[in-house]
Structure formats: C-alpha cells, structure tokens
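First, the structure itself, so that you have it in front of you.
A single protein chain has been omitted from the complex, and every remaining protein chain is retained in its original position.
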Amino acid sequence: MTAPDAHREPTTTLAPTAGPTTAGRPADNRFKILDATIKRHRRQPDALLEVLHTAQELFGYLDRETLTYVGRALRVPPSRVYGVATFYNFFSLKPKGAHSCVVCLGTACYVKGADRILAAVQQAYHVPPHGTTPDGQLSLATARCIGACGLAPAAVFDGDIAGRMTPAAAVARIAPWMPHDQ
Amino acid sequence: MTSDDLDTVRARERAAFAAAPCRLAVCTAAGCLSSGAGAVRDALERTAADGADSPGLRIIGTGCLGLCHAGPLLRVFRAGAPDVTYAHATPDLAAAVVRQLPDGRLPDERQLPAMHPFFAHQHPVVLENAGRIDCERIEDYVAAGGYAALQQAMTEMKPDDVIREVVASGLRGRGGAGYPTGLKWSTVAKARGAGKFVVCNADEGDPGAFMDRSVLEGDPHRVIEGMAIAGFAVGAEQGYIYVRGEYPLAVSRLRVAIRQAERMDLLGQRILDTPFSFRIDVRIGAGAFVCGEETALIASIEGKRGAPRPRPPYPASFGLWGRPTLINNVETYANIPPIIRSGGAAYARLGTERSKGTKVFALAGAIVNTGLIEVPMGTSLRQIIFDIGGGIPDGRSFKAAQTGGPSGGCIPASHLDLPVDYEALAGIGSIMGSGGLIVMDDRSCMVDVARFFMEFCRDESCGKCIPCRAGTVQMHTLLMRMTTGVAAERDLTLLEQLADMVTRTSLCGLGQTAANPVVSTLRHFRDEYMAHILEHRCPAGVCRMPRAPERAS
Amino acid sequence: MSFLDMDDRLLDLAARMDLVYSPLMDVKTFPEHVDITLVEGAVANQDHLRQIATIRERTDILVAFGDCAVTGNVTALRNPLNTAGVVLRRAYGDDEAGSPGRPPRPGGTADVPALLDKVRTIRSCVRVDVYLPGCPPPADVIVDVLSDLIAGKVDGLHNRSRLG
Partner (left out) sequence: MSVRTLTINGQPVSATEEQTILDVAREHGIDIPTLCHFDGLSEHAGCRLCLVEIAGSPKLHAACVTPAAEGIEVTTHSDRVTAYRRQIVELLLAERNHVCSVCVANRNCELQDLAVAMNLHHVRYEPQDPQLALDASHPRFIMDPNRCVLCTRCVRVCDEIEGAHTWDVMARGRRAMIVSDLNQPWGESPSCTGCGKCVRVCPTGALFEKGATTTVRDPDFLTYLKTAREQKLWIR
C-alpha cells in the first residue's frame, strides 16, 4: 500500500461545495482513479453502477463518504445511491476480510452437498455466512452459481475457482490464511 | 479496413493454419482453468520453446470443450490424423505430448476414446469453434469464417433481408421464453424513433447454467458479430452487453475482443468502410438474478435498482432510455452468424416443427459427464442424459431432471423419452429455460428441491410487488414446515393456493414462474409431499425432522 | 368490558344459555360437552397450550373472540424478540438505569408455566370455527353472533366485525 500523503487532498473538483472527508483513509491515488471513471461517464447519473463497481474495486467496500462522494459527483440523491448499493449483492458496505471464501450454492452444487461445505467452514473458523471473522482475516460469502457447475461443488478462494470441493478440503484451503491458534 | 481487406486477412490466416500441421488446444474456460489448465498451457509452451524440432506447432487456449469434469482438457489436431483428446491433463503429460509429437507417437495415458460418446452425439453450431480457435485471437475467428456473416450482411443484404433470414430460420429466444427472434427483430426495426439500442442479456442467472459464460469465454467474437448484424438489421448504432459480475473471465475476454474488433473496423465508426456504425459497451451486473428480466436489466443498465416495470410498453418500443431496444440473450446472438452465412432455410432444417436449430445445455448434478453439450432440438432427455451424459454415477438411479432453473420444473423418469423442445417441456410443467439441466438421483428429496428454489426466489425477489415479495416468503415458510416435519394437510392447500396466486398476479417473470418448481414437483412427486406431511418422513432421507410429532409409522 | 356493554341484552342471552365456565366462575376444570366456547386472548405459555387443546376437545363450536385470539394483537408484540429468554430478560433483567434484575428461567417452574418463544394465535394451535375479531368486538356484534350461534346458525358469522 502506498504511504499516506497527508498534505494532498483527494480531487474534489467534481464536488466543490463539500468534498468528502478522507479521515482514516490514505489519501492516495484512488480518488483520482475514481474521478477518471466518473469523468469518462461524463458525470451521467446512469453511470451509478459502473462508478460503484470502480469505487468498490478501489476501496474494497463502500463507506458513507464514498457513497456521498459518488452521489454528488453523479448528481444522484443519497437515498438512491444507498438504494442501488444495497440492491445488488456485489456491493459491500462493510470492510471485507483479508481473504475471501465464496461457497457456491447453485443448484448443481446444492445437489452435490454444498451446504455441508458452508457449514464446515462456518464451524471451523467461527464465521457467519456473509460475515467476516473478528480478526478481519476471512470473509465468508455464498454465491448463487458461479457457473462452474461441471465441477460441482465449487468454491472460490481469493478469486480462484476450486472445483470438486469437500468440507475438509475447503477448511484446509483456508487454514494457511488463519492464525495458528485456530 | 474494407470487406476485401478482411478477406485478405482471412486468406492469410488460413494459409498460416494450413502451414501448421499440428495444433495443441488447451481448454481455457473457467472450469478447466480452475483444474489447472494454466499450468498445462505453460508446460506446452515451455517444452515447445525448448525443442527446436517442432516447426509448424501452434499452441492455443481455446473455448470450452464441454467435458468439464475431465478437465483440464487438451486436444491435439494433426493434419491427416484423427484428433486426440486428453482428459485430466497435467504439465508432465503436456510436455510428453510436445516431445513425442515429431515421432507421431502420442502418449496413451489419459487419452479419451476416439469416438467418446460425449462428443459423438453432439451437433455443434453455437459451439462450432470450441477447440478450434484461440479465444483471444480475432484472426483465428476470422479464419474460421468469422465476421463473414457481417460482411455478407453489410455488402450484399439490406436490413430487411437480414430479418427475413432470421424469420426463416425459425430461431426462438434462447434465454428461456422462446419468443420468435425474427418477430422481435422486425418489431424493433419497425419501431419509430432514432437512437435505438441492441442489448445482449448475458446475465445468466439460473443456477446450474453456464452456457452463455462458455460462449463468451470461448468465442466472444461470435456474440459481437451477432449483435452487430442485429444493429444493422434493426437500425441501432449502440449495443450493450450486460454480463454477470460473477464472470470476470468472460468480461475480460469480451473487452479484449471488442478492442480487437474495433481495430479491424468491425465495430465503431463506418464498419468495413460502409455507412453503418455500431459500438458495443460492456456493462457488468452486480449480483441480482432479477436483472435477467428485460425491464429490470434495462433499469440496471440505466444505473438504477434492478426492479422490473409493467409491460407494455415493451422494450421493443420503449426500452433503454425510452428508446426502441432489442434484447436477446448470448446464445441467440451466437446463432445469428451461421444463420446469415448458410441461410435461414438451412438452419430451419435442424430441430423440430416449432423449435428450430440446436440448443446448448449445461449438464450437471448426478451425471457422469458433467459439462457443456449442444444437440439439435428434439433430442430426447434419455439421449442427453444417458448417451451423452453417460448416465447416473455411483450405481444410483435417475430420479428427475431439472430444467429452467428456479423458473423451471422437475421432469420424472416417465418422461425421459420426451423430445426436448419448447412446447414439449412446457407441456409437462417445466420450461426450456436457458439450458441448465441438473440431474438428480434417488438421493434428492423433491420437497427439499422445491424449498431450495423457493429460497432462491425469495432472496432474489426485488420486493416491488407484494405477491412475489411476500408470497415467496410464505411459500418458503410452508415448505420449511414440510421439510422439518411439522406441516399439516392444510399447509399443502395454502401452498397450492399461494402458488397459483403468485403465478397469476406477480409483476414480472421472476414472480410469475417462482412457483414452477413447487407446482412441477407436486405434479410428479406428490407422494413425497404426502410422506413429509402425513408420516413426517423424508423418503430420500434428506430432511431431518427433530421437531416432528410422533411418526405414524 | 365489551361483553358487559351488551347491558340488558345480556340478560336475554342468559335466559337462552347456561354459562358453564369462565375466568370469573369458581370452576377449576373445563367441563365436557360444551356447545359454544368464546376464547379470549392468545396462547402465550405451556399452560395455555394445554388449555386450548382441552377446550377444543370438549367444545362443539369454538369462537376466537377478539383480536388477541384472532391475530395475537398486543400480546404478540413481543414476538419479534423471538425467544422466551430474551423476553424475560427484557422484562425482568437489569434495567437501563443499571439496577440489577432477576429474570426467571424461560423453562418455567412448578408454579409458573414455561413461556412459549412466540405468542400463538388460537388458529395456529387448534381448529377454529368462528372468528370474531375486534379490539374489542363491538357489543352489538357479540349479541348478534351469540344469538345466531344459540339458534344454531354457524355460517357467515365472521363477517360481522373487523380487525382493530
């Protein structure tokens, strides 16, 4: 991660009246990248989803400041930004863990016992589905089908699809991410 | 680049193809990649680079070869010799193949039989390029006859001619509902107003379906070409592909393909130096099944909550930003180039009376050969599941085939000989859907299957209309009562009444079909429901019933 | 109270029926072969659950009388809390000022019946013949319905009063 540069304000030219606070966030290039996306879409309100995608890629999740910033830049009311951000499963309003495990619960995976994989991971690492461990190491999520039905049951570990999973294999795959006392 | 220039490229590439007597194709669809196809490809390239004595060898990363469970798949094409396909390929095997190629004696281990039934019974049209082209090289697509249909449309046909061929082909929407594609195209073409749009629905949300993903990953130019032809036919200059966020590989390959097509003047301003201009932008979904519904998809492209709106007005007259909009799904567009190339009449010779052409199915669940297949419409379920799919593994018996995902139904063994087409499936209470086909053996409980799908619909309901929002919740509650053994007979009555009400009164297709899994399992497996309710017993042994009253035994 | 609002009409009704059981009467057990029972209130604990089963067994026509019996109403306001333990802690546990409380155990004792996790409507426990919603059901409606029931008319009775 780049060193925080306390002196440089994030670009606020798009929302000159009241730029968002950046407290607790490194004032790095990420807002510049976000602004570039916003500019590419000519600040059109229609680009809300695209911009939220970019923002989440940049920051990992969407906090209130980011939502406010995006709303002002695209000239969309805050409640609509919030409504859109919470409608879609992909957007997260809370920080995610350092690592992620997504268990596919699609039909093919269901038929092949994906629920047992989910239960095993939950139990082994004390993490609720769609939650994060208290130490912030692991986020567990479920997917509605990742399209890897031919390899069911499947799970995604830090972005890599793994097929023909078993409860034990899933737990083992996560083990190296976790502190040893678990 | 003009049409003639493109012909030159095609000729050059074909010559280069012919000069390479040997091609090694590694399946680089998401399935095989997750089984280690990347390492196999690396090993091929490393070994080929080491040995100087393999001239004319080409290594390509290709689209889905279909047999996902046996991945990574490696296929060897040699001039004058039959193709050889390896299952579960490893880097070591790959290296051995490259080293032994010059002798013409390939390793025997892990070779699939020459006429493996999985491949023998298929009829690829949409998937014709799978295994043959490198999915990241536009030149490969062009050499395989790609963009010839677009050339033909632009140079020899008028928009009306294109639509006439699509009508003649009898092609119906592959997204599930089966609306005649030609009719849709002519409606949008006739719609008044400038600034029309062409939209490709790649929000393949049915769990158990991955046909569209495979097409986008393996042959993205085919979809782009189909869309460009559609744009030409209906008079649109802008297209959008709305891809599921769950398919990052498809998105990146599409973006690469769009850039390549733009560089060769196959997209953008003045395509092939004609007055026709057409742009395509990719829009990425964010995890909402309901966005597969066309008005919700439009709302989502417009940056809004993916809530459907009442139709009419239909998108064909009032769609994206209020403009006439053509919406088809991936597989529908992928069928367009062959229809234009060989003519609608030729295409219509495939399939059944009312369902023309082929259909791609994703086989999954309790079946030996899981993966992707393409068969002519009218192929029987038995052929699909037992001949191509290899039957049920572990010595279990077939119980049901689920088609159409959460909007579909379960087909029992008594209907295995049914020829699969739109009408036949609808006739037994299921739907064609987008092509997901999940096989269930005797270890699946049909009440629990209904509960599984109802949970899906409950969680994916947008919440706009009451019947779907609250009706799916109550139907799920009732199904939970059954699977936990606390239901009474009146719960079944309530469930059936709700299923009817939600079907008839919901605002959009999600709600209107949400009860289908319940209705179809009740129709074909009512005795299982009764066992849960009257005897507090799960015949398949799936449902645990700790709270159940004393068993009637 | 609404019952008493029937005023002198109550006397007319009384002439046509025998009141065999009521919370105000000194009768410990619910009698057998009762023609009509008006059940007020919802089912909140194990004792109620046993009672309603007995009532159903021994009654010809069971009337869910008033919103609490029909919908749970005010008594079911605790249902979003989900479990009896939470309800008891909320009611008898430490208060907001910090003074310590002594919440009873959810399982009940010999003298106090166990609280159900959720307050249940009469319908969710036993078959109900007539619904008479209202908080409270108006006196006129009670007179009408009772008169009809005594006269042997059962159909179309529940349409006379409203929720709330």
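Each chain carries a letter (A, B and C) given by its place in the written order, and its residues are counted from 1.
By our rule, contacts are C-beta pairs under 8 Å (C-beta built on N, C-alpha and C of every residue); 3 or more make two chains touch, one makes a residue touch a chain.
Bear in mind that the values here come from a model prediction, so they are computed numbers and not experimental data.
The chain that is not displayed touches the following shown chains in the complete assembly: A, B, C. Check B:81, B:114, B:345 or B:466 against the missing chain and you find that the one touching it is B:466.
The chain that is not drawn here is touched, among residues B:504, B:526 or B:547, by B:504. Within subunit C, the residues in touch with the undisplayed chain are 64, 67, 70-74, 76-77, 79-82, 118, 121, 123-124, 128, 131-133, 135, 158-159, 161-164. Seen across the whole complex, the unshown chain contacts subunit A at 64, 67-68, 77-83, 86-87.
Residue positions on subunit B in contact with the hidden chain: 288, 290, 305, 309-310, 458-467, 469-474, 477, 494, 497-498, 501, 504-507, in rising order.
The definition used in the following text is that only the chains that are shown with their structure count from here on.
Inter-chain spacing, taken between the CA centroids of subunit A and subunit B, is 27 Å.
The geometric centre of subunit A is 50 Å away from that of subunit C, both derived from CA atoms. Within the complex formed with subunit B, the residues of subunit A that make contact are 44-50, 52-53, 74, 76, 80, 83-84, 87-91, 105-112, 143-152, 154, 159-163.
Taken together, the subunit B residues at the contact with subunit A in this complex read 30-31, 33-35, 67-69, 71, 204-210, 213, 244-248, 283-289, 300-306, 321, 362-366, 370-372, 402, 405, 436, 438, 440, 444, 452-453, 456, 460, 462.
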